[in-house]
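Starting off with a structure, shown below.
Removed from the display is one protein chain of the complex; every other protein chain stays in position.
To keep things simple, chains are lettered A and B as they appear, and every chain counts its residues starting from 1.
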Amino acid sequence: MRTARRNTVAVDAARQVTLSQLDGSGRGGKWKGKVFSAVLVACIVIAVATLAAVLLHSFVKGFPRIDLNLIRNMPSSLDRTTSGMQSAIFGTIYVMVGVAVTVVPLGVSAAIYLEEFADKNRWYVRFIELNIQNLAAVPSIVFGILGLAFIARGPLSLGFVAYAGSLTLSLLVLPTIILTTREAIRAVPSSIRQASMALGATQWRTIWKQVLPSSVPGIATGTILSLSRAIGETAPLLLVGATVFVTYNPDGFFSGAFTTLPTQIFSWATRPQDEFRILAAAGIIVLMAVLLAMNSFAIWIRNKFTTEW
Amino acid sequence: MTTTPHPKATPHPQAARRSVAPPTGVSVMETVGLNVYYGGFHAVHDVDLGFERNEITALIGPSGCGKSTVLRCLNRMNDLIPAARVKGQVKYHGQDVYAASVDPIEVRRRIGMVFQKPNPFPKSIYDNVAYGPRVIGMKVPDMDDHVEQCLRRAALWDEVKDKLKESGYSLSGGQQQRLCIARAIATQPDVILMDEPCSALDPIATGAIEDLMIQLREEYTIIIVTHNMQQAARVSDRTAFFTARPDETTGNRTGLLVEYGLTSQIFENPSDQRTEDYISGRFG
Partner (left out) sequence: MSATLMTDRPTESERIDLSASSPRRGEKVIIGWLFLCAAFSVLVTVGIVFALAGPTIEFFRQVSPGQFFSTDDWAPSFTPPEFGVLRIVSGTLNVTFYALLIALPCGLGAAIYLSEYAGPRARKILKPILEVLEGVPTVAYGFFALTFITPLLREYWPTFLPGSLGDPPGVFSAASAGLVMGIMIIPTVASVSQDAMSAVPRGLREAAYGIGSTRMQVATRVVVPAALSGIVASFILGISRAVGETMIVLIAAGATPNLTLLPNESVQTMTAFIGQASTGDIAVGTITYYTVFAVGSLLFVSTLILNTISIALVRRYRETYE
């Protein structure tokens, strides 16, 4: 069945090419190919140029406010030119620590099960895999609704505290962590597993002693990239109470109101006064700097420590 | 090694000198009516074999004849393939290793394995050898001494004694394979299975491994799968010849045992026409 389908595709493609050769339409001059490749390059250029524009625009606009006040002061609606975002920075740190301690053990464990133990012919394994794929594409704001109904209120009733945000974002990035960890585990060749099993090691000892140590760089890279996804998330936090105007740092994970960098940026961006927009731009610079640092670190780990098999 | 193409491979001089011990009557391992299926596919049909103590038994035959599958049944490595199903018995000292009460982990501790491609762990040479004893909780009074003994037996000690902390990957292919043999004997197995251990190696490294196998025969029972007939003739005491029979309807090839006997008899005086054809290079 599979081969049949593959053959159909192959035959169709071959027929297409042959026909175009026969009717001479392929010989339509070299310029056609050149235009086509120019269009393709343009597609990439649009994307890259926009990235540059996003970064440059925020940088130019926000640069005047990259100062110590930004870190030293709390957000303020009165002192527009000296207002800071300390509570947002602290809020983001609290939320992200919460995400890391929650989602890493959960996601890595799930990935180990699915990659090493799960029998792919079982209906429940296939169901779990399909479910994770689907979850990865659920809009982030829907996770906010889940957080509002079940975490901040409802069964868990944590209230609108930093850890409610952590838990909501953890659920959001869980599929990503599972996916990247599975890829890292899959990169360990099966010959290593077989060698360990053939010595009389149990499957778990094989994973613990051979597979995991070899895949740590890949897991770390995937984890950092997933956390960098979480750090920039705004929409779900709006629903679990990253209320946009908090002038004090969180009391802890489980008490006190909190705000985060992206929600603070959102609040400033939507105000008409230019001083606030400059603040928003300055906030974006800080956020992007953190993100680029995390990404570079992840790539550095990947390049430096990954085992070549 | 053997450079002149000859219809009948000459046995290894050292192997020829050693007189084959008469069968003890009690095999270390034997298979009784062994059948293997992968899902609906019948991979191996009715194999009956006995493996004698301190002998090298070679399983030969064309590719797809199921010889590797049979080998992997002996220490239950086929368990790792979810679709694989085994019927019949594999006896180790008279005990069926597929019996419900048997733990495959215990089986693999006693029946070691060396693979086709050298697969050292991404660890130091020392840790590669020490891994097995550590992971099965074997009581080793002096691990340094144990590692040295195993590397000596694998004829690798002189080459690596000054760089035990270096990665196993720093070694050449042949050295890596000898490291894998050292790793396999470190858990003191009774039987060593070798799945085409030289197919990824050059002739000189192959020669070193073959010499090593003949030495190890003094202490271990060795079962080797090889596609290289000369190798079987050079090192083995007994040879089992397998072939593949295509199914009339599906075309799937099922492996079956054609002939089993002393290597000299199989190579010099095969009783089955198919063995004769294969040995003399008319087929496969």
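Keep this in mind: a residue touches a chain if its C-beta (ideal position, glycine included) is under 8 Å from a C-beta of that chain, and two chains touch if they have at least 3 such contacts.
In this text, all values refer to a predicted model and were calculated from it rather than measured experimentally.
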| item | value |
| --- | --- |
| Chains in view touching the one left out | A, B |
| Which of A:132, A:188 or A:246 contacts the chain that the document leaves out | A:132 |
| Residue of A:148, A:164, A:197 or A:301 in touch with the missing chain, whole complex considered | A:148 |
| Identified contact with the non-displayed chain, of A:46, A:71 or A:293 | A:46 |
| Touching the absent chain when the full complex is considered, from A:114, A:184 or A:197 | A:114 |
| Touch residues of chain B, complete complex, unshown partner | 24, 26, 92-95, 97, 99, 101-103, 105-107, 110, 146, 149, 152-153, 188, 190, 219 |
| Chain A residues that touch the omitted chain in the full complex | 2, 5-6, 9-10, 12-14, 16-18, 20-21, 26, 32-33, 36-37, 39-44, 46-48, 50-51, 53-54, 57-58, 61, 105-107, 109-110, 112-114, 117-118, 124, 127-128, 130-135, 137-146, 148-150, 153-154, 171, 174-175, 178, 202-205, 225, 228-229, 231-235, 238-239, 244, 262, 265-266, 269-270, 277, 280-281, 284, 287-288, 291-292, 295, 299 |
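By our rule, only the chains that are shown with their structure count from here on.
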| item | value |
| --- | --- |
| Between chain A and chain B, centroid-to-centroid distance (C-alpha), Å | 48 |
| Touching residues on chain A, where the partner in the complex is chain B | 119-121, 189, 191-202, 205, 209-210, 214, 307 |
| Residue numbers on chain B that touch chain A, as the complex places them | 75, 77, 80, 82-83, 105-106, 108-109, 112-113, 115, 117, 119-122, 131-132, 135-136, 180, 183-184, 186-187 |
